[in-house]
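Just passing along the structure, written as structure tokens.
A single protein chain has been omitted; all remaining protein chains appear in their positions.
Here is chain A:
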Amino acid sequence: MNSIFSGTRLRDMIRSIRACKTAAEERGVVRKECADIRASINENDPHDRHRNLAKLMFIHMLGYPTHFGQMECLKLIASPGFPEKRIGYLGLMLLLDERQEVLMLVTNSLKQDLNHTNQYVVGLALCALGNICSAEMARDLAPEVERLIQFRDPNIRKKAALCSTRIVRKVPDLAENFVNAASSLLKEKHHGVLITGVQLCYELCTISEEALEYFRKKCTEGLIKTLRDITNSAYQPEYDVAGITDPFLHIRLLKLLRVLGHGDADASDLMTDILAQVATKTESNKNAGNAVLYECVETIMAIEDTSSLRVLAINILGRFLSNRDNNIRYVALNMLMKAIAFDDQAVQRHRVTILECVKDPDASIRKRALELVSLLVNENNVKQLTKELIDYLEISDEDFKEDLSAKICSIVEKFSPEKIWYIDQMLKVLSEAGKFVKDDVWHALIVVISNASELHGYTVRALYKAVLTYSEQETLVRVAIWCIGEYGDLLVNNVGMLGIEDPITVTESDAVDVVEDAITRHNSDMTTKAMALVALLKLSSRFPSISERIKDIIVKQKGSLLLEMQQRAIEFNSIVDRHKNIRSSLVERMPVLDEATFNVRRAGSLPASVSTMAKPSVSIPNGVAAAPLVDLLDLGSDDILAAPSSSGADFLQDLLGVDLGSSEVQSGATPGPKAGADLLMDILSIGTPSPSPAQNNTSSVDLLSTAGINNNPSTALDTLSSPAPPHIATTASAGGMFDLLDGLSPSPSKEATNGPAYPPIVAYESSTLKIEFTFSKPSGNLQETNVQATFINLSPNTFTDFIFQAAVPKFLQLHLDPASSNTLPASGNITQNLKVTNSQHGKKSLVMRMRIGYKVNGKDVLEEGQINNFPRGL
């Protein structure tokens, strides 16, 4: 191949690419050039390497892949001539980065070049190293670079300084090596070297405590002097920017002083003079001056307190805030956020200006101002501020509404002086920006509403009025239909009128209209529709006169295409039709939701299952350990918030009947619940349980989704009325459900013994098996009880692989000893000892669920029961 014709010149290639009219044309040209370059590379022709690489770099900048050129870079770097090296290093920096292994090959060349006689070559090497070296390369070449910091040529010194900066960033351990060299740089006169030296020291101080101490002791005064010199220096045209000599150096020095003064009173003392001087004497009509002032203010804020300086700083910020330049205002808002920590009063003085900034057309300023406002809120100004913010909410842009509404909600929640104000504000926010409001916010609102019993009437009426006007705000509709469902009777009967209200007449039909509208509207989502159905169920009990109409609406939903709606419609319909006797107790007014616990949960701190985890489950092959089955056993525990895996939001979702396939979220949400679910599986699976977590989750999901909402009595009946699939996990819970309900009518298999303390009881009896418990108390500890369980085989067959499992509620602890045997011969018995510790001894009596598994004639048999008849006082 002729090297004369082996390719276009760089200029010509660029021209021809620019001349292309379409992208396809350009691709064609590029492809051809790449092919030529590749051919040339294969020939290994050194003459064109230079040009080829330049072309490759241009092609790379256009966005095309150029990996085949990487080795060319290496070859060029290895060449002796300066121009080749230069383009080679340039290519290296452009086409490679520190994560590629090819880079390691360059280390040797770099080492040689760092020791080169030609200082320009040394400069090239330092430059490349400083821009893209990896940690290994840094380690290898650190000694060379350190040496170069003391080189005679200032250009090399400054490059070496910055290169060291990168080295210590990549390998912090090497910081100590550079401390001495760095401190010598601080005495330089050459601005370039000085600024890079300062930068290196700054880096060292942030990385290493010892370096910080060293610099603080030795160099603070020197630095202050340098800053003073530079501030007072005469006009230097070379470095002058808008009247300030080398503002960059000013800023770097201030930054380093900040680090040195932070946390150290002595160093801070030394600096106060110069800081005051810079703060007062710097011209602030140009950007350069403002930049220096800004850095100065940051430094004043960071070092130890001298109140006069701080006041000076905040005044400067106040001046910035009224500057017409947006940049300055932005920067001032930023700084004021930090200043609030020190001097709230001073910042409060500027509150009006800041509030104006919230309405600024620039999005960045708005955001900053909003954050600042939320920091400024306190009990005194909350009402005023909220009013302003809500007024602005009505006219703000869509994309800002989300932030704004979130902020308003958090302000209102934290500082609301009284409940009625809180509800009012939240209503306004929901009306304006409902679709931006997050779930936990409106959940919290509902908790507050339910707690404010004197305001129920007022709330439901206000919501009714609001939802008539703003029916497209989804969250508002949801809250409204929940309230109408709960407090519908208060609505139509105008109960609990407050003095400030105007009377309105709402008929039952009107109320149902609203709910029906929510269901039938096409843009309601599933949650809203589902909530509406539940509300209708409640209303059918509260408004018996229009029960027929409600029934019609429900029946219509039976044919809904959404499975959840269909299911609910069918179940609710059957309640309305056939279970009228329990309907009213089902949909009784909801108990007051416990605010305190809700808040704690919401902070994510304590899921109920933490107590589950407090006891490790002791898994013995024979007697499987018992751990509190929190959700299945709502046995006498007053804590209605017993859903184990819920975060606050999920629990509330359960209560609101909004549990739509989010049960995976429930069980997967925190490690606590997962482990809790593991324990559940331990109990309910026979044998050594070590299921995979994923499998665990899915089967526990079934468990929890049916069992987790057992606190809502209506859904308990759901599992009753709809045929439960024959699933071994749900059998347990369904069985539990049945037992819970059968508890309404006493079950024959349990005998209550009301005799003297600790008589033996028949814990369980079926046609094939009988279990007796005898009790004894170990000396001293009233809370502990030793139970001896005797299992009696009543059938003519032999039971093998006999396993007894038991579960107790949270306040009990259970320990099972191994049974006397696994095999229960016909009409024979085996015994097993249990130890129960009752932390609520005296207040609550023992209660236990048990499950027995065994094989008879090769078939697995499972028996379960609940033992309620423990003697009192155990």
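A few comments on the model shown:
Methods note: contacts are C-beta pairs under 8 Å (C-beta built on N, C-alpha and C of every residue); 3 or more make two chains touch, one makes a residue touch a chain; residues count from 1.
As a working rule, contacts and distances are computed from a predicted model.
This figure omits one chain of the complex; the name its UniProt record holds, of "VPS35 endosomal protein-sorting factor-like", "Centromere protein M", "AP complex subunit sigma" or "Immediate early response 3-interacting protein 1", is "AP complex subunit sigma". Of the candidate positions A:98, A:817 or A:863, contact with the hidden chain is made by A:98. Here one chain is not drawn; of A:20, A:74, A:105 or A:241, the residue touching it is A:241. For chain A, the residues in touch with the chain missing from this view are 11, 14, 18, 54, 57-58, 61, 63, 65, 82-83, 86-87, 90, 93-94, 97-99, 120, 126-127, 130-132, 155, 158-159, 162-163, 165-166, 191-192, 195-196, 199, 238-239, 241, 246-249, 251-252, 255, 287-288, 290-291, 294-295, 298, 326-331, 361-365.
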